[in-house]
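The complex appears here minus one protein chain, its other protein chains still in place.
By written order: A and B. Residues from 1 in each chain.
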């Protein structure tokens, strides 16, 4: 077992958390409060990476629940923390995978599958660190751009006597080509997106509500199942994340319960809702109602994953 | 350009120039070096937050320095390659006249005898929307067009066409040189846009949406 050593033994620098160019210029931070941990989400991740806190001791559902209420609180105050929200999806997926990997019987590696899982865990740590590395670099870029922005280049028009000396302009554009250029340039640009398509991704669009429906019918049909089983057929990370979010939604709607015998035991999900007359349609309203018209949030990236059509 | 020449500095940012290296004089130099049209003493005084009289004195001091007076310029007291000139009531830094032959040679060897795609597209917007203010061109193009507009002006393809009565913004139009290069007799001979924009006949209505 090669373990997470080479990666996880390295300190995750809090210094990598460069000052961020938050749209509103106001520092916001998502704080989690758990039985055994209280502090910024980023720090939590740092601690996990350093193995100072065992992933399975963290009530993942609770973290997510707190995050969702945090987002809801912000929305009520008229603010949207979209950068944080999208970041959270990355983190949630990673945490989830980490947790899944950690649920292996410890110490004994018996099958190739186990080895693959352990290697996957290393890769996940690496991915987490890679993401954080780019975050750190983004902070550096931000500072450098701001500092460099203080200097203005000299770029003045040539004096007429010099402009007259410029080599004769090469012109090879016909009136028709020129009109085509104009038509292209004048075409209305796509409006600032309030919702971003996933069409460019090779992954299909995944609906949280749809995934909730799948989970609900399986739990009702087959009884309690582990999260691993529930996501065993997921085609990709996006589906795992959607199922994960769906579970939290179901939990919030009080139709599922989670059982975990001990900190290292497997997480089991069981259905506690009505046996019939239950529909996933009622779930996920906070995603559907996502409205943010502030142009500064052009880079919104959040609502695409949970949005279902 | 500073819009208001009132000494009351907007956004209360009157910087403590005296404490900076080079002080007010260097600050004045910084402005003169990067402005692309001459600035008046009043504008400079307002931006620097100092009396116009002080600006006038500093301008003449800089002018003398650049001309090599008092050995203050190059260590050898030689003039610099640039000079500070006042034209039509405004001040700006230019290359020194003595070096016109060198500058000419540099300009003649310019590689950019061809317009960039960005310049062509901007020219197209101006041609079909003239007279048009720069801000609207920017809005349509979705990018800052300052340097491209400068190139087109320099190339004589566009010219200023008065100001917008409402906003006071400078308007741009194409020139007869543009018509000549495109090979048409007048703007009315520009090919219609419609064939390129199926279903979009009322382009005027779209401008406000073109962001």
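Some notes on this structure:
Keep this in mind: a contact is a pair of C-beta atoms (placed from the backbone, for glycine too) under 8 Å apart; a residue touches a chain by one contact, two chains touch by 3 or more.
If you're wondering where the values come from, they're calculated on a predicted model, not measured in any experiment.
Looking at B:54, B:104, B:130 or B:175, the residue that reaches the missing chain in the full complex is B:104.
By the touch criterion stated above, the residues of chain B touching the omitted chain are 1-2, 13, 15, 17, 20-23, 25-35, 39, 43, 47-48, 65, 68, 70-72, 74-75, 78-82, 93-96, 98-99, 101-109, 111, 142-144, 146-147, 150.
Mapped onto chain A, contacts with the missing chain fall at residues 6-7, 9-11, 13, 16, 20-23, 82-83, 86-87, 89-90, 93-94, 123, 126-127, 129-142, 144-156, 158-159, 162, 192-193, 196-198, 200-203, 236-237, 296-302, 304-305.
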